[in-house]
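Let's turn to subunit A:
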Amino acid sequence: MPAASLDVRNLSAGYGPTLVLEDVSFSVPAGARLSILGRNGMGKTTLLSTLMGMNRRYGGEILVGGKDLSPLKSSERARRGIGLVPQTRDIFRSLTVEENLIVGIKDRPRNVIQEAYDMFPRLHERRNNLGWQLSGGEQQMLSTARTILGRPAVLLLDEPLEGLAPVICEELMEAFTLLASSGEMTILLVEQRLESALDFAETVLILERGRIVWQGASEALRADPGLVEHYIGVGSLH
Partner candidate 1 sequence: MSDLFRVENLSKSFGGLAVSRNISLSMPEGERLALIGPNGAGKTTFVNLVTGQLRPSAGRVLLNGGDVTQLGAVRRVRKGLVRTFQVTRLFSDLTPEEHVTLTVLQREGKATRILSRFRGNTHVADEVHGILGTLGLHEVARRKVGQIAYGQQRLLEIAIALALKPKVLLLDEPAAGVPSADTPRIEQALERLPPSLAVLMIEHDMDLVFRFARRVVVLAAGEVIFEGGPSEVAADPKVREAYLGNYAHARSVA
Partner candidate 2 sequence: MIAGKRILGAAVSAMLMGSVSAYADTIKVGIIGPFSGPFALQGKNFQAGVEAYMALNGKSVKGHDIEIIYRDLPAANPAQSRALAQELVVKEKVQYLGGVYFTPDAMAITPLLSQANTPLVIFNAATSAIVNTSPLVVRTSFTTAQTTNPLGKIAFNEGVKKAITVVSDYGPGVDAENAFRKAFEAAGGQVVEAVRMPMNTTDFSPIMQRVRDSGATGLFAFLPSGPPTLGFVKAFNETGLKKAGIKFYAPGDLTQESDLPALGEAAEGLKTSFHYSVAHDSPENKKFVEAAVKAIGSADQLSFPAVGAYDGMHVIYKMIEATDGKQDAKKAVDAVRGLSWTSPRGPVRIEPETRHITQNIYLREVAKDADGKYINKEIQTFPDQKDPGLATQ
Partner candidate 3 sequence: MHIMAQAGTVSAMPDAKSHLWRDAAGIALISACGAAGYWLFPDNLALLTRIVAVALLVLSIDLVVGYCGVATLGQAALFGAGAYAAGIACVNGVTEPMTLIAIGAIAGAAAGLLMGGVMLRAHGLAQLVLSIAIVQLFHEAANKASAYTGGSDGLAGLMVSPLFGLFEFDLWGRTAYLMGLVLLLLVFIALKFVVASPFGMLCRGIKQDPVRIRAMGAFVFPVLLKMFVISGAVAGTGGALAAVSTQVVGLDSVSFELSANALVMLVLGGLGTLYGALIGTVIFMGFEHVVSAFNPFHWMTMVGALLIAVVLAAPGGLTSLVGKVAASRQGKP
């Protein structure tokens, strides 16, 4: 599946009585990269899981390649091109690495999992280990590889580098950049590390308390440390 554009219009979502996302709208052209920034608890994860269809959506539309996927269940969204690497990784703990990958390949033949092993040779070494036996970095590789094997048109990455050793971070970021530059996928990256996020994407979006408070080019954000401090940093003292 080639990369597709993503248009989000007036999306609102939440859990039970709480509204976590309010009226979020943005667009990403096919093959482009977008970083989503914001402090913890500001709705970034909810945004991605709502795009995937794993959350209650209160209103709004989600268009992939111009088609509205918002009425569909997440399995159908997955089959129409959205792929999510969740923050919690959510690997199947009771399945082996190889089995985890097989779940991700959708209807492609089994031998395509070699692609994942090419991307992360470490997974090949551990292919017969159960999910819960993996280290955090390996889990992240697995989760990422599993989603990528499904060849999503739009890939959603939720803090893929969190809690990982620098070496692995580098490895992962390389992989993402490679994927993105191949133009096969439109990628949304949620990342707390400003540098990584700005390096990765050409455009950036900042969420605060469920709303988009800033949207623009990475370079613009890089150039304005005050803005960064205000929205993302440990904070200036008021």
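In the analysis below, a contact is a pair of C-beta atoms (placed from the backbone, for glycine too) under 8 Å apart; a residue touches a chain by one contact, two chains touch by 3 or more; residues count from 1.
Basis for inclusion: all candidates are chains of the complex that A comes from, given by their letters.
No experiment lies behind these values; they were computed from the predicted model shown.
**Student:** Have a look at 1, 2 or 3 and point out the one touching subunit A within this complex.
**Tutor:** Of the listed options 1, 2 or 3, subunit A touches just 1.
**Student:** Help me check something: in the complex, which residues belonging to subunit A touch candidate 1?
**Tutor:** Answer in residue numbers: 15-20, 39-42, 87, 132, 135-137, 159, 162-166, 168-169, 192-196, 209, 228-229, 232-238.
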